[in-house]
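Sharing a structure here in structure tokens format.
Removed: one protein chain of the complex. Kept in place: all other protein chains.
Chain naming follows the written order as A, B and C, and within any one chain the residues start at number 1.
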Amino acid sequence: MIKVGIFGATGYAGIELAEILQYHPDVAVIFATSESYTGQTLNQIAPQAPAWELVKSADAPLDQVDAVFLCLPHAASAATAVRARAAGCRVIDLSADFRLKSLETYEKWYKVEHPKPEWLAEAVYGLTEHARDGLREADIVACPGCYPTSVLLPLQPVVSAGLVDGTIIADSKTGVSGGGRKAKINYHFVEINDNLTPYGLGQKHRHQPEMLEQIVKWAGDNKAPGLIFSPHLVSMPRGILSTIYVPLKEGVTFDQVYALFAEAYQNEPFVILLPPNQNATVAHAVRSNRCAIGLTMGDDNTLILTGAIDNLTKGSSGQAVQNFNVMFGLEETTALR
Amino acid sequence: MIKVGIFGATGYAGIELAEILQYHPDVAVIFATSESYTGQTLNQIAPQAPAWELVKSADAPLDQVDAVFLCLPHAASAATAVRARAAGCRVIDLSADFRLKSLETYEKWYKVEHPKPEWLAEAVYGLTEHARDGLREADIVACPGCYPTSVLLPLQPVVSAGLVDGTIIADSKTGVSGGGRKAKINYHFVEINDNLTPYGLGQKHRHQPEMLEQIVKWAGDNKAPGLIFSPHLVSMPRGILSTIYVPLKEGVTFDQVYALFAEAYQNEPFVILLPPNQNATVAHAVRSNRCAIGLTMGDDNTLILTGAIDNLTKGSSGQAVQNFNVMFGLEETTALR
Amino acid sequence: MIKVGIFGATGYAGIELAEILQYHPDVAVIFATSESYTGQTLNQIAPQAPAWELVKSADAPLDQVDAVFLCLPHAASAATAVRARAAGCRVIDLSADFRLKSLETYEKWYKVEHPKPEWLAEAVYGLTEHARDGLREADIVACPGCYPTSVLLPLQPVVSAGLVDGTIIADSKTGVSGGGRKAKINYHFVEINDNLTPYGLGQKHRHQPEMLEQIVKWAGDNKAPGLIFSPHLVSMPRGILSTIYVPLKEGVTFDQVYALFAEAYQNEPFVILLPPNQNATVAHAVRSNRCAIGLTMGDDNTLILTGAIDNLTKGSSGQAVQNFNVMFGLEETTALR
Partner (left out) sequence: MIKVGIFGATGYAGIELAEILQYHPDVAVIFATSESYTGQTLNQIAPQAPAWELVKSADAPLDQVDAVFLCLPHAASAATAVRARAAGCRVIDLSADFRLKSLETYEKWYKVEHPKPEWLAEAVYGLTEHARDGLREADIVACPGCYPTSVLLPLQPVVSAGLVDGTIIADSKTGVSGGGRKAKINYHFVEINDNLTPYGLGQKHRHQPEMLEQIVKWAGDNKAPGLIFSPHLVSMPRGILSTIYVPLKEGVTFDQVYALFAEAYQNEPFVILLPPNQNATVAHAVRSNRCAIGLTMGDDNTLILTGAIDNLTKGSSGQAVQNFNVMFGLEETTALR
């Protein structure tokens, strides 16, 4: 049994993670932390979660575990990673602290000093399907953001092949759990229900630079495409649907692009490549670790990709477990079906 | 034009009231208060509300208005009523402060000392259809709670006629706006959506003594029925449906009961008495000032009443305006269709 | 491997069953039928279901399976059971055809002639927790209705102990999948969303006689309580919450009743007995095979039970698999966590 601890068990990602790990046959969860609910059990917060007692972060017995999952706010996460690495634990971080390679970008967007900038280069960006080699030996894995997962998995084949010419537009729609389990009036049922709200339009969302960094990396020697990212908050609890408009280089055909996707994803257990001209929907992916991808042409030169995930599973805790499985040499799908 | 002020304009009742009063042909709203949003306009909080500037309660020009609507928490409401009465304003109170006649019951359930107990006797309980005589001269009107409106309008004919023998059970289901516009994790979209939660079962909800006081009054010399009240929080933004089980005295027939309701309500503009054996639904009443009432028999001795209202309209701000119209001698339906 | 077939795979119960059975380690699903979608695969109807090809009922190879699950309308179900029994299959029926012992009650409420009345006596009513002995040897298991599961599991201890005196009222609230996957205007999103609709009040729902038959059986020599059953359709996709008002015999105490429940259910893997005075909510049970039960007193003589299940899981396909596991001597929880 691999021994693990969870920091920040009472947010939506933490609860989801606990629900997954409680049935993981190779994992023993040694501790789960919460600052606000210390002394209670997790199922008092979420009735279907396991009845684990919650301890303060400071009391977590790091010396008893092989790995930790960090479901903490940024900055707090990196600080805990430092503690965990000092105790010899491998770190699966669900926050944004190790996602970016550029310290400057991090500090500009997150408006904090990074507690451990020297680890940014080493951390593996855990978009599992495109990170397996690095994951096996990684000590720090940065799980991608939920929006980036829904956008980058669809974009990777066409960007890496250098077929994009111009600016990509990602119009994303998310369920409300993406905003976290917070007592905010904006997340009140009455404010959300039957409403639909764009936010962060005009390059104001932190996931834009995160995605762009991967796109630039994949573009390699090709001119990197730009990215306009438009998130929208939708009246549903979970799930993301990203509709992605990709200007193709002149002469690139749909069949050529579709063949790339088939090659990239046909054997992936968690990627559902839909038949040509079918669109991904939230129902394809919600409450699963799947990413469904659809391809169609918007006009002669514009590829439309649809990418659907569950923001809490493939977009967060499910992908974290998938990464964990790779890190520890387990069957990648364990506990995820 | 009758000049009015609104205290507490940024809660759900206050917003609803503003949306109604902005089109009231006989009303000029002179001020609207908010402690948290002072300096902003109301439509910054609720985009379809009027763009009234919000002032602090202490700055409200009470001397310029004929009446005030109080959409404040209990205790705060009574204190403001004292100020308003001192300035000569008539008071329409949407809080619980003047609903109960018994000071003891008030202080037991609301756990505060009442700022003006001597006004409890004088205040008119504004269940409009059964309060018109008192309303015309009233200086203080206590608008009923949302649940009580949905239960008492259906119960009045059968209780007043002395046909009940035993304990009434009111199983009520409410939309989430009933809990107020508060940043609480319990009202987070993800916690409410697709969930259904009983709460306050076992006589723990403050609306139970409020209803019982009216029932006892209506029972008069008859033995007053008991009341078990079970509220439930439902995944909808507004609307209440109360299913009410009424044990009838031996020999009372359905036709006899239905005739009572027809007599009581057939000319009421806001009461929809459904044909025998049809049930009220939330759709009958939501976003209107209506109360829909259905009657059927559960078994030989048990009448089942269904009562549907919109908790923010007939259950709160709509009924407040209906009471205001009566108080000031206006057509009762003004601004309410 | 136990070989099974599913009749009626494209309704909500059939889809749920397929999603459960695809990961059952001891089961091979040999066929799945659909009359309307023959030739398609199940995941074309429900994107997360397995990609099983759908065959016509008449083409189902009954000789290749050990057991069949019938997710068919009543009457069609019994007719298929006759075919399946002739081929030597054990039958797990999710319809109403074998739930009632009284032929007269069946034909009165279902308004069809029963195709095989002589099997009514033999069929086991599969409320698993109270049916294990019969299940092990059963050839025909009638899985209880969804409402009855949510009402009878809470009622069994107190009714069997003879502590009820008077008429029980079950006020039940269901998600919309309970009505089946039918193209009806009543189930249109716009008609359901934000609405709440009582229906079948006044003893007009077929689950009332089903429940009453069990109550009478459990009452034994005690006078059987009556039952008023009031179903309500709620704006949520799945889940049932039943609020049950139970008049207790004079002198019966809450502690006495709670002790009965603790004894009956403390070791049940799928029954969550909540601490005294906590209420069951849909969130306790939805998307699981659990039944959560809460107890509190409404007044001195009235016990209030809350029972929560997922109508498609414990109320239908989950309980069907639980019964199947018992019938075939498997661990009862297999494939149900």
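As a convention for this text, a residue touches a chain if its C-beta (ideal position, glycine included) is under 8 Å from a C-beta of that chain, and two chains touch if they have at least 3 such contacts.
Quick caveat: nothing in here was measured; it's all calculated off a predicted structure.
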Q. Hey, which of A:Q44, A:T167, A:T253 or A:T333 is the one touching the hidden chain?
A. A:T167
Q) Quick one: which of C:A58, C:A86, C:A121 or C:V190 touches the chain that's been left out? A) C:V190
Q: Write down which of A:T243, A:N289 or A:S316 is the residue touching the left-out chain.
A: A:T243
**Q.** On chain C, residues whose C-beta touches the chain left out of the figure
**A.** 12, 176-177, 181-185, 187-194, 235-238
Q | Touching residues (missing chain, whole complex) on chain A | A | 167, 169, 171, 173, 175, 191, 193-199, 201-203, 226, 228, 230, 232, 234-239, 241, 243, 245, 277, 279-283, 286, 294, 296-299, 302, 304, 306
Q.
Contact with the hidden chain only, please: which chain B residues?
A. 23, 47-48, 193-194, 281, 283-284, 287-288, 290, 292, 337
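In this text, only the chains that are shown with their structure count from here on.
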(Q) From the centre of chain B, which other chain's Cα mean sits the farthest off? (A) A
Q. Hey, how far is the Cα centre of chain A from the one of chain C, in Å?
A. 38
Q: Round to the nearest whole Å and give the separation of the Cα centres of chain B and chain C.
A: 39
Q) Which whole number of Å gives the spacing of the CA centres of chain A and chain B? A) 46
Q | Touching two or more other chains - residue numbers and ranges from chain B | A | 191, 193-194, 235-238
